[in-house]
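Just one protein chain is left out here, and the rest sit where they should.
Up next, subunit A:
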Amino acid sequence: MTAPLDAVEPAVQAAGSAEEPQARRGTLRYALSKAGGALFSIAMVIVGTFFVFRLLPGDPVRNLAQGRNMTPAQLDLERHRLGLDKPLIDQFFDFVGDTLRLDLGTSYEYKRPVLDLIGERLGPTLLLTGTGLVIAVSLGLWQGTHAGWRHGSRFDRFSTGASLVLWSVPTFWLGLLLMMVLGVGIGPIPGLFPFRGIESIDAPDGFAYVLDVASHMVLPCLTLVAVVYAQYLLVMRSSLLEEVSQDYVTVARAKGLRDDDVRKRHAVPNALLPTVTLVFMRIGFVVGGAVTVETIFTWPGLGQLFYEAVSVPDFTLMQGTFLLITVAVIVMNTLADVVYHMIDPRVRSA
């Protein structure tokens, strides 16, 4: 061991060249390649959607007739009106062309353009699920941080346990329970919050209207948050536990940083990285709304629209909402990749 010490190479040689390599400007290229991939996925989804919905059992025209007495001639006429009498390949190209022009067809049930229907429902859905997501993410990450940092503490056991119980509860059951306890009221306790729709029938104007909508949002939002925040808590908690066990956290403490600063400057920012992907993927699903919660609380959102479309069944409407949700998820996944690439230097150079 002693011998090689005297024959040490010049340190600079080991340290690499003295010139700094070209600055990395890969982010744009990376984003473009990801966007290309996303476009390909969307194209595949459009093609897939067409065939999947053509494979579904049931004749749309007969479904529309719904037992009304129609002659075969009338049925044929209807079929012709909907373009269902054309060869499949022609139908396919019509569908692709229409979709690219953002024409999602006309709803069988509502006799209105699907895009208009979606447009009407998008606002309420974004309001409800978006608010729910923001609250669930903040609550989950905050509790996860403290549970992970003081792991094994009473706070950790209580918050992790509670979130897991809520996660295991079926959404419709919790929704109905909250509706009964806080909406209808039990015994002497009066109902506190409205539980039907997005606004009162005699909705006031101005700021009072905002309050009215907000009070309608309480119960569905509470249900949404309660059943999903556990996943943010758990991911953050385990991610933080992993970071805390790393040597660099001990180094930070050895450097004389306060405990709080070790957490805020080193452990938490690093532990947040894996949650970025999770949150972005969830944003994709926000667009789809929450079928169960919207149906229970008769919230006029996309989830409810999708539920109605399935129960009719209204093929064009189903097709349209399905396309919208898939595209949203793909776009958000792509964004998640690009954002992650920008904030994590390890991914950047890989």
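As a working rule, contacts are C-beta pairs under 8 Å (C-beta built on N, C-alpha and C of every residue); 3 or more make two chains touch, one makes a residue touch a chain; residues count from 1.
To be clear about the criterion, contacts and distances are computed from a predicted model.
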Candidate names "Lipoprotein", "Dipeptide/oligopeptide/nickel ABC transporter ATP-binding protein", "Cytochrome c oxidase subunit 1" or "Heme exporter protein B"; UniProt protein name, chain not shown: "Dipeptide/oligopeptide/nickel ABC transporter ATP-binding protein"
Absent-chain contact - pick from A:T27, A:S138, A:T250 or A:T298: A:T250
For subunit A, residues in touch with the removed chain: 1-5, 7-12, 14-20, 246-248, 250-258, 261, 266, 269-270, 273, 344-346, 349
